[in-house]
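Every protein chain but one is kept in place in this view of the complex.
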Amino acid sequence: MSKYSVINTHVHNVDGIAKVTGRATYTFDVKLPGMLYGKILRSPHPHAKIVNIDSSKALELPGVIGVVTGKDTLGIKQGIWRRYQDLCDEQILPVDKVRYIGEPVAAVAALSEEIAEQAIDLIEVQYEVLPAVYEPMEAIKKEAPEIHQGFERNINVTRHIEWGDVEEAFEEADYIREDWFKCGGQAHMCMETRAAVSSYTPDGKLTVYHSTQAPYYMQGLLAGVLGLKEGNIRVISHYVGGGFGGKFELDGAIFCSAVLSMKLFRPVKIVFTREEDFIATKRRTPMFYYVRTGVKKDGTFCAREAKVFTNGGAYTGMGATALYLTGFFHSFPYRWKGYRYDGYRVYTNTLPSSAMRGFGAPQAMFCSEQQIEWIAADLGLDSLEMRRKNAHYTGYEVPDQATVGSCGINQCFDTVKDWTKKKGKLPGNRAIGFSAAGFMSGGIFNWFDAPYAFSSAVVTINNDGTVELHVGAQDIGQGSNTTLAIICAETLGVKVEDIKVHSGDTDHCPADLGAWGSRQTLMAGNAVKMAAEDAKRQLLEFAYAQSGSNIVYDLDIKNRWVHAIARPERGYDYAELVKKATRGKDGQRIVGRGYYTPHRKGMISPAYSYMLQAVEVEVDKETGRIKLVDSLTAHDCGQPINHLGLIGQLEGAFSMAAGYGYLEYMPYEDGKLMNPNLVDYKVIRATEMPEVPVAEIETYEPEGPYGAKEAGEGLTNPTAAAIGNAIFHAFGVQMKECPIRPEMVVNALKEKEAMGEKGG
Amino acid sequence: MEKRLLKLKVNGQEYELYITPKTLLVEVIRDHIGLTGTKRGCETVSCGACTVMIDDMAVKSCSILAVQAEGRHITTVEGLERNGRLAPIQKAFLDHGSYQCGFCTPGMLISCEALLKENPTPTKEEIREGIEGNICRCTGYNSIVRAVEAVAKGDYREEGT
Partner (left out) sequence: MIHDFTYLKPGTLQEALSMLSDHKDECKIICGGQSLLIVMRQGLLVTDYLIDIKGLKELSYITYDEKEGFKIGATTTHRMIETSGLIKQRFPVLIAVEKRLASIQVRNWGTVGGNLAHGDSSGDLAPTLIALGARIKLASSKGSRVVPLEEFYTGLFETALGKDELVVEVQVPPARPGRATAYEKFNLIRNDQAIVGVAAAVTLEKGGACKEARVVLSNAGVTPIRAKSAEMVLIGKKLADALLLKAGEAAAGDADPVSDIHASEEYRRHLIKVLTKRIVRQAWEQATHL
């Protein structure tokens, strides 16, 4: 019997009724009285000085209420890495120059979308076109144009991670291999494009409806860039149509609508078209990876050295974090005697790259897990056993970096081996590829310089026993409202139906860093657990007073039943206790408070999830077409909390990770995205998805609420590598670029044949 | 542009609207009638978020002029429930967690409903083909397929039917 009443049971998503009946209102749906519609004029040039903007013709168009440009702003360079002023480099509505095709240059507010669109075409901008550069290896050359002042060779950020004596470790190696890889970008492609409705009123208060992952970050960033007090800004984000890492920074929709509203004192709504979403919202970071790995002939890992150049695009965004995490997770989940990573994020005149689900780890694993497979093949070793031999374990200390609290990777190997064995011999054009991975459960490094606890929660118990749970954690579809309601219900001893979750409103909810970096289950979960324990303790004070039992007897509440733990059959209804407690507190509701900030857990993450994935792939040898046939993922997320939510997150992560592996090609030509639409940008559909069974490996993470850690982002990491490894096992070709497109497979096979013929 | 009178039947209710002929069906549904369950997610008839039923056929309302829907029976996600009682497919979605952010869900529900109306016992393959025109970025589709299978199996048959 499960020791939990609610945790890991089959619970309906608490937002279910709203979502399946069409009642859920997204920012996309918001309509306010007197609302205007905004549209953004975008730069056609990748790099140019803004000489002059003439909006007079646009202002003459009937129905146009106002136009703003960078001159209507405070010109503040903002960025989400607030702690480092030099990385705050983006004005959003630039004053002096544009740095990528699609960058906002002006914004119009009008009575209708149609009029706003017409007005955009009437704004005349004089540019002085500057030379532009699009690739990091070009941008670091001495003669490359300078994109931001003060950044020599356009190097935006560098990161260095090192432990052990790397040269000595290489000396110990019997076999060394080096490879170059190219990892593509990827678009978040949230079903709800970027959207914001801003309303500034004469009392100096700004209310913003925003499709965002982090209302508190929006509040803080807007305050900084608009010259307002945080407390005079309200950000509302009840239902969000997907985020995936793309919606926790200021975007053109929220910024331009706010600037317009502050000028016009009317609500202004800006919704990006799908095309705008593709060309003007930050993307996954494209990376060039050089990896050199040394192992002993028995497969023991000795040394690894990685040099990475990332295409940062025009602004920093969250790129500094991606640069770090890619280098850190490139070592996962293995022990290295010597490890060195040097990352260089380079400015270019392309769409800025930032954070996307996996945060640099999918790229890291694409390179690491494939090279490991090739090394095993070179040495004639079983690649799974080689991985197992070098894997992390509970308590392992990544030297100078992190301590692994709980680690279930070892149990993953046997599960995957059994599954593979049962498959037996596969037909010639099918093969299975493996990839291991690990990921963080929230980051510790407070680059936002948030003064508040990373997560907070307030539990308020009404007289009838229903519970108001206020959290700052944001539900963007990953189910955090439900997960936190489950934790609250389990801790307090009630049912999920008793909990009403309040989130997505900075006026009423405590601050929280938001939904990114896989942090909410662990961090907000801990805050909720603490708040619920606080509330329960206050309730039980009254129960103890009433029971007058011997001091050795403890009381508890479970399934709405107040009872002595030693004598669970004797008790009474929780609702009765609530009434007594409320009266006892002079009519005040019981309020419990909780919060969580990781302390003394290193500088990366308080906990790590682990996984091992096997993907069965069928490749048409003649056309190179890739078909996903089957898969199995062995996964350690500690204690699962939200059963339905977990399965959904894991299956969904697979679909996005597979897209990165073989579908979501994002080609640029001279700084212009060539496929900014859903016809030419390929997103996986129902007919292409295989079954995605997951084998849960049970571990207990001491730092997480009830032993839980992240799920849903880590699983975006292994699939591209697994697909590549499957192709390697099917045909012996090494795919060093992702997404792996059929033409690349055909070319690789042709090359292999040609070399074979030469070798003779 | 000259406006004209349009009579539209949506979810069993007659509406009289005054619109320009270039108004898209999705615009009439969302902006004129005010049923915001149906969404939009692209400009190229690709994503399916705008899917509604016209006479029990799933169609993408972003690429249909509202005037073409005159005299036809339109069903949106709001029309699936009856007096607060959810349709079997909606219940199945709840039980199987077949949605996450929920933005594609209204269109997805309509596609599933239309599929089951035409083919009450679809195979797994037929279900996948039936929702091929709807993009979901969150679920990976498999939980949606499970929900439709459950309805097809009879898990949500009303008592006494």
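In order of appearance the chains are A and B, and numbering begins at 1 in each one.
In the analysis below, a contact is a pair of C-beta atoms (placed from the backbone, for glycine too) under 8 Å apart; a residue touches a chain by one contact, two chains touch by 3 or more.
All figures in this text were calculated on a predicted structure; none of them were measured in a lab.
**Q** Using the document's definition of touch, tell me which of B:Val59, B:Cys101 or B:Leu116 contacts the absent chain.
**A** Here the residue in touch with the unshown chain is B:Val59.
**Q** Of the residues A:His12, A:Lys423, A:Lys585 or A:Arg625, which one touches the chain left out of the display?
**A** The one listed residue touching the chain not shown is A:Arg625.
**Q** Can you list, in ascending order, the chain B residues touching the missing chain?
**A** Residues 1-2, 4, 20-22, 24, 43-45, 48, 51, 54, 57-60, 62-65, 67-68, 111, 114-115, 129-130, 132-134 of chain B touch the chain absent from view.
**Q** Contacts of chain A with the missing chain: which residues?
**A** Given the touch definition above, chain A has residues 113-114, 117-118, 622-623, 625, 662-663, 665, 667, 674-675, 679-680, 682, 684-685, 687-688, 742-743, 746 touching the missing chain.
FYI, only the chains that are shown with their structure count from here on.
**Q** Just the number, please: Cα centre separation of chain A and chain B in whole Å.
**A** The mean C-alpha positions of chain A and chain B differ by 30 Å.
**Q** Where on chain B does chain A make contact in their complex?
**A** 30, 35-44, 46-47, 49, 76-78, 80-81, 86, 90, 93-97, 99-106, 109, 127-129, 131-132, 134-145
**Q** Which residues of chain A touch chain B in their complex?
**A** 12-13, 15-26, 28-29, 189-193, 239-244, 273-275, 476-479, 644-645, 647-649, 651-656, 677-679, 683-687, 689, 691-692
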